[in-house]
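With one protein chain removed, the remaining protein chains of the complex are shown where they sit.
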Amino acid sequence: MIVQVFRRELLLAWRRPGDTLLPLAFFVIVGSLFPLGVGAEPALLHAIGPGVVWIAAVLATLLGLPRLFAADQHSGALEQLLLSPTPLALLVGAKITAQWLTCGLPLALAAPVLALAFGLNFADLAVLLAGLLLGTPLLYLLGAISAALTLGLRGGGALLGLLVLPLYVPVLIFGAGAVQAAAQGFGAGANLSLLAAMLVLATVFAPWAAAAALRISLD
Amino acid sequence: MFGPTLDRYAAPKFFYPLAGRLVPWLGTLAAALLLLGATWGLVLAPADYQQGDSYRIIFIHVPAAWLSMLTYMVMAGGAFVFLVWRMKLADMLAKCCAPLGAAFTALTLVTGSLWGKPMWGTWWAWDARLTSELVLLFLYLGVIALRGAIEEPQRAGRATALLTLVGVVNIPIIHFSVDWWNTLHQPASLTRLDGPAIHPAMLTPLLLMIAGFTVYFVAVLLQRMRCEILERERDARWLVELDAP
Partner (left out) sequence: MTEFLAMGGYGAYVWPCYALAVLVLGLNAWLPWRRHRRLDRQRHTRPVE
């Protein structure tokens, strides 16, 4: 059943490339707004670069989160999942993984391209990429809880954002901090380890919390 | 389940009159403590040799910060009890805590800002404690917004309870990460917001104010819960019989 859910998600995403491309485009646009807003002075951009890329990634992720459960709710597929004998947490985990693969991973891979525009060098880009590869699954895991809680509510996307952004604060701090630490010569190890630890914890607890939230929202 | 006595008072029917008897006493006690503490802090305590008289803001700022955290813990406790044991009163407790907690947090932030301005020259300083408080405010606003967005009371109670618990688990992580962030970016000249160790003459009024705020919190919380009970149980028989001759 888990594999079925997983394959179905991938298939749906394949049929709708917009689901992947739209957040990507949003990511690049948002990132580009910063130089327009603060000026294009190279030293300034270099300093804010890691933070900007991470913030743009967070916002682009937020954009896609409602889609995690909404479509299935409309079609009634979500109720089916709740009735399935397979533990809901595992099914939710499959959905999150699939969405990360189709939206989060491309985002992480595209980030270095945007970061180049902020003057980051290749070593820093590698740290940025590593951080986002650890961070984007985290964003989806935490975001799934919020998406499940706000399922079908008016105010949807904004409410989802308000609920999940405080939880994203540590991810942002460690992710951007990793690049900044590397740039200053301190090494990104500590920051990246903390991200990895958070990812492990979230992998264990978030699907379970999101499943509980789904039951609350749909019962 | 917690024993017959607690079970008994956990029913709105018994909680309501009990709370009604407690509130006036607690309110008076709170007022006395706050008045005494504030007067002591403003008049009797000596001026700080570094910060002059501006430090007197701590008699508001620190109790408010303490209460902002305590309220969240109480709210989380209520959320947990409600999710696990489905005790209605626990949901009412949690619901009443949220706006109170947000108010304490906002008070902490504004007084922190007003304290920071003469010290650092800016209206807002991104120091670790204030930034953590800011995130705490967002957590409160999220809980309030979620409850407001859901119309069915059962779903609203359970959803906000889950959100509160997710928040309480994340608070230490957020606090740690903000501390981390702050030590990385802290400008060299920044001093800690609470300055050097507290002089004993300043400690007593501070403790009085913390006690006063805490008793106040309990009093107001009980009163809010009484209102909540009246609203939710308006068709209940015990309510009608409450003032039957």
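The first chain written gets the first letter, and so on, giving A and B; residue counts start at 1 in each chain.
The rule is simple: contacts are C-beta pairs under 8 Å (C-beta built on N, C-alpha and C of every residue); 3 or more make two chains touch, one makes a residue touch a chain.
Just so you know, these numbers come straight off a predicted model, no measurement behind them.
**Student:** What are the shown chains that the omitted chain is in contact with?
**Tutor:** Result: the unshown chain touches B.
**Student:** Have a look at B:22, B:36 or B:103 and name the one touching the chain we're not showing.
**Tutor:** B:103
**Student:** Please identify which residue in B:95, B:129 or B:226 touches the non-displayed chain.
**Tutor:** Per the contact definition at the top, the residue touching the missing chain is B:226.
**Student:** Of the residues in subunit B, which ones touch the absent chain?
**Tutor:** 27, 34, 38, 42-43, 47, 52-54, 56-57, 60-61, 64, 99-100, 103-104, 106-107, 110-111, 114-115, 117-118, 216, 219-220, 223-224, 226-227, 230-231, 234, 239-240, 243
The rule is short, and it goes like this: only the chains that are shown with their structure count from here on.
**Student:** With chain centres taken as the means of their Cα atoms, state the distance from subunit A to subunit B in Å.
**Tutor:** That pair's centroid distance is 32 Å.
**Student:** Okay, in this complex, where on subunit A does subunit B touch?
**Tutor:** Residues in contact with subunit B: 145, 149-150, 153-155, 159, 162-163, 165-167, 169-170, 173-174, 177, 180-181, 194, 198, 209, 212-213, 216-217, 219.
**Student:** Which residues, counting only subunit B, touch subunit A once they are in their complex?
**Tutor:** 135, 138-139, 141-142, 145-146, 149-150, 155, 158-159, 162-163, 166-167, 170, 173-174, 176-178, 180-181, 184
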